[in-house]
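Quick one: the structure is below, and I'll ask about it shortly.
Every protein chain of the complex appears in place save one, which is left out.
Right, subunit A next:
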Amino acid sequence: MSTATDTRRKKAPAGERVADWADSRLGVYSLAKANLRKIFPDHWSFMIGEICLYSFIIIILTGVYLTMFFNPSMGEIVYHGDYVPMQGIRMSEAYASTLDISFEVRGGLLIRQIHHWAALIFIGAMFVHMMRVFFTGAYRKPREMNWVFGFLLLVLGLFTGLTGYSLPDDLLSGTGVRFTQGAILSAPVIGTYLSMFLFGGEFPGHDFVGRFYSIHILLLPGIMLGLVVAHLIMVFLHKHTHWPGPGKTNTNVVGTPFLPVYMGKAGGFFFLVFGVIAAIAAVATINPVWAIGPYRPDQVSTGAQPDWYLGFAEGLIRVMPGWEINAWGHTLVLGVFIPLLIFPLLLVSIAAYPFVESWATGDKRHHHLLVRPRNAPVRTGFGVAWCVSYLTMLVAGGNDIWATHFHLSINAITWFSRVAFFVAPVLAFIVTKRICLGLQRRDKDKVLHGRESGIIKRLPHGEFIEVHEPLSSDELHTLTAHDQYKPLELEPEVDENGVVRKPSRSEKLRVKLSKGLYGEDTQIPKPTPEEYKEITSGHGHH
């Protein structure tokens, strides 16, 4: 018997021996100690970020496969491949190799379609993930930098998408590249130089597919991979935010351990996402370049649209009036250049928001509890207004599609979009804020008076009353756990010692912002324990 235990002691299980080996060289035990049983909170909205991560991995896997067959060359050939309708047609080798991937490589079409669908889902999921983070206040200290990392991933994702779908050199994407070039030309002073340098001369030249290729497969995804890793490390370091609730505080995190529960759920979810995208790619054609034909700068098809995520840039350029200023032998192409500026400004505004908010509140504390959107009406209103302006421009970017499908006047749609760009976000802000305040009132009502039970009671003297059930202590806590800020006030210009001190301009702005965020009409005071006790102690109140 003793010999058996001795050998066991001498020979640890194979897994442990591998772990020991790795620990001496890589320090895996210290790493695992902090992370193996790390607690992750559970909520459906935390899953959206996972979709981003998994679709990014899928894009990389399928993208590597595609590079084996794709030929990023603009050299012209006459097609003699398997796809009969295109035989004898002049096209670039990039386009021809895309046809080969689609018609001659078994499974090539599937991988191409998985790649494209995953890209669309990746960017869509990033938008929704950012909305989740924004509307729940998860970007607040200490997570501002992770918000910026995520924002950069979104912006880089947009450009990786643009450079990616331009590679097949088909008529649709070529038209998009032409649009990009026309927009670059509008830049004052340097526009023509940028265009010549990007395209290696005049448009389209013979260089852009090769150049976009190295940007698309190496430069941008390389940066993105780094950012994704940094993003995930930060999530681990900060520990995930969680919703207020019984047992959950700003100083703890409540959930299940990474190994095994979270690993099972999140790891399984990767396969779920991959499986669904593969099935979509099996049944839904995406970017059928064979039906569009190779690019020629003097040809175009109607209904030309970018991939959806750049639709708002398309909309901006479509609704902008064609302003041009000609003076001193130069042209300022405002009609194109202004949309070209609004595009980054719209994006940067969401990146900057956490910093503006924390400056206005002066709040330098750590926040790990999420805030329900209704409890931050101005923030929620601002976010919805942003989404509405994005959607307005997305709609405007498809004004021709709306016109043809709904038999509307294209001119009317364009004018509608021009007005809506300014009016719709304001309306959205006002409506959202009111809805939030209404929901806050209802929460307050529920806390103080309890839930409507639906039971009608008739009192002896004939009065009918509805019985309200008091909330459980769990619910009472959850509904009152949110912070309510007081707006800043300007200090009196003359203090008690009679010293005059003029507030600086930035101070005034800060107070103004703070009042806008937390001043009058921006929140319903949450019920106090005193109010609650007063109401619940007397039995006559409901």
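Definition applied: a contact is a pair of C-beta atoms (placed from the backbone, for glycine too) under 8 Å apart; a residue touches a chain by one contact, two chains touch by 3 or more; residues count from 1.
The rule is short, and it goes like this: contacts and distances are computed from a predicted model.
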Missing chain, UniProt name, options "NADH-quinone oxidoreductase subunit N", "Cytochrome bc1 complex Rieske iron-sulfur subunit", "Dipeptide transport system ATP-binding protein" or "Sugar ABC transporter permease": which is it? "Cytochrome bc1 complex Rieske iron-sulfur subunit"
Full-complex touch with the removed chain, picking from A:Gly15, A:Gly322 or A:Gly498, is A:Gly322
Tell me which residue among A:Ala19, A:Ile57, A:Val235 or A:Val261 touches the hidden chain in the full complex. A:Val261
Cross-chain touch to the chain not pictured, restricted to A:Phe127, A:Phe159, A:Phe269 or A:Trp308, is A:Phe269
Contacting the left-out chain: of A:Asn71, A:Thr380 or A:Thr414, that is A:Thr414
Out of A:His366, A:His405, A:Arg441 or A:Lys457, which is the one that touches the chain we can't see? A:His366
